[in-house]
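This report concerns only the one structure given below.
Only one protein chain is missing from this complex, and each of the others stays in its spot.
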Amino acid sequence: MNRRRRTLLAWAGGTAAAAGLIPLRASAANWNKPGFEAKASNDAIKNLGAANLIESKEITITAPDIAENGAVVPVAVTSRIPNTQSISIVAEKNPFPLAATFDMANGAEPYASVRIKMGQTSHVRAVVKAADGRFYTASKEVKVTVGGCG
Amino acid sequence: MRARSVALALMLIASPLGAQGDVDGLSIGRQMLAEDNPGELWVQRGERLFYEKRGPRGVSLERCDLGLGPGKLEGAFAQLPRYFSDTNSVQDLESRLLTCMVGLQGFKREEIVANRFGTLDKDSDMEALVSFIASKSNGMKMNVPLAHPKEREVYKIGEYLFYRRSGPLDFSCATCHSDEAKRIRLQDLPNMTDPKQVQTVVSTGWPAYRGTQASVRTMQHRLYDCNWQMRLPDLGYASDMSIALTSYLNHRGNGGVIQLPGVRR
Amino acid sequence: MSEPMRIRATVQGDVADVRILMRHPMETGQRKDAKGEIVPVHFIQNVVVTHNGRTVVDAQWSQAVSRDPFLGLRVKGAKAGDKIAVTWTDNKGDKRTDEATIVAAS
Partner (left out) sequence: MPVKRRLLLLLAPALLAAGCASFPDRETIRAGGEDAIAHAYPGMPPALVARSSQDASQKLCSKAPEDKLTAEEARQIVESARASIKYPPSGKLVGDWKIGAQLVANGAGQRVRDGRVEKTRENGALCANCHALDAKEVNAGNLGPSLMGYGAKRGTSDAVVKHTYEKIYNAWLYFPCSNMPRLGASGFLTPEQITHLVAYLVDPQSPVNRN
């Protein structure tokens, strides 16, 4: 079995454990299992409840053009879309593309900053849900370099 | 890919000087990581470990003299390495902590050395203690003495070793660290012959949180890792060679304003 | 016992800037340990941030969030002295809550 296949299986197996084999307590209720387990970014986005995505310039993704370490890629998303309810971050070429969803309420600004792992160069997509039920999106390519001397 | 990228240790650090030799597209990411440095979690743990009663003798490190008197931490990092009369040797922070952990707390030297570098499965107490103690000099200037004859000798030995070429790749420290704006792949190589850059590296460089290793790494580790890239065997922890090189660099960094731990690739 | 979070919360005008560092392995379930055994998947699934007791951000994470996670957010209508509390819950059901007081930005 080649390395990549082994890796994917390991990751898939791990998620299965997370989703079912290990008893989950408080957290399970509010965790988008189908979204996080989707292997294609389109499926992940569908599982956010988005049928159509509207490209928007009102979303800013702050992330490096070149990530020097795929294990720690800083990504911050700012939405200027009125009544933003949630922001999701999707690393399109990850084995499981959906990385995080942030629901905002009670005065939280439509902004989230986080660090994610990226397996390879890929678009990082932000998906914003507004109160009117529409979904907006923007993306940015992040190049992931190999290790400096490896 | 994760395990692999974490296992990749890098020869050199990202330049703390930022713009110089920087490749466009990297700097935003570096800045975002530096603003919120996971190394702060090591500082927090190091503080707890320092004051906790630990080891076979069940005592804290409050009686450890890092050069300014027992338990005095403010400014201690700024003046290391220095000569200690009780051991009749020049010691850096890690070597001195080893002395205290063995002599005061009764730990076995071999055990501390075996756990000198944390792994993804086990944290290193040393990395946490160094982070905490270095941070207690933040805002102060590096001020490493050369008053004692041993300090001068060790400093000069450090200079000799900095330029000494050996190994299958004919490398010395100077091979990678004596010219401007150089890189290995995309990793900036600080020019340690430039007074400003050496100041920046020794006062803001190490200890640093290494993203690729998901841990704080210390100056001892930096030298160990350079040795590895040079294809030399595992550099002895707190060896005379590591302390001599640290003396040579840190003294030349005098005047640099300390801000630690840093954050690196 | 898990390591306490580091929470920095500063307010400028009426917007608080909240920065949270957490200690967590965020294992993907694909890494092997020194003995060559797979380390089971272990990651934070939910992070709930409250401002004076009211939930402001409810985050769901996958194992793709980096080890020793960082979360940055902003809260409008905040003032110095307000409380920010953060609770994470991981896939093993482990939980941790830490609290900080908002201070004026210097």
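Observations
Going by the order they are written in, the chains are A, B and C; count residues from 1 in each one.
Just so it is clear, a residue touches a chain if its C-beta (ideal position, glycine included) is under 8 Å from a C-beta of that chain, and two chains touch if they have at least 3 such contacts.
Just so it is clear, the structure is predicted and the values come from calculations on it, not from any experiment.
Taking the full assembly into account, the omitted chain touches A, B. Listed residues B:60, B:89, B:115 or B:175: the one in touch with the omitted chain is B:175.
The residue touching the chain not shown here, chosen from B:79, B:135, B:229 or B:250, is B:229. In the full complex, chain B touches the hidden chain at residues 23, 145-149, 152-154, 156-157, 159-161, 163-172, 174-176, 178-179, 181-186, 189, 193, 228-229, 231-236, 239-242, 244. Contact residues of chain A toward the unshown chain are 66, 143, 145-146, 148-150.
Rule of thumb we're sticking to: only the chains that are shown with their structure count from here on.
Taken pairwise by the contact criterion, the protein chains are fully connected, each one touching every other. The interface with the greater number of C-beta contacts, when B-C is set against A-B, is A-B. Centroid to centroid, with C-alpha atoms defining each point, chain A and chain C lie 17 Å apart. For this pair, chain B with chain C, the centres built from the Cα atoms lie 29 Å apart. Centre to centre, using the average C-alpha position, chain A and chain B are separated by 35 Å.
Touching of two or more other chains is recorded for residues 2, 6, 214 of chain B.
Those residues of chain A in touch with two or more other chains are numbered 7, 71-74, 76, 113, 115, 117. In the complex of the two chains, the chain C residues touching chain A come out as 15, 27-30, 38, 40-41, 43, 45-46, 49, 51, 54-67, 69-78, 89-93, 95. Contact residues of chain B toward chain A in the complex are 1-2, 5-6, 8, 10-12, 14, 23-30, 32-33, 184-187, 211-212, 214, 229, 265.
In the complex of the two chains, the chain B residues touching chain C come out as 2-3, 6, 35-38, 40-41, 44-45, 119-121, 214.
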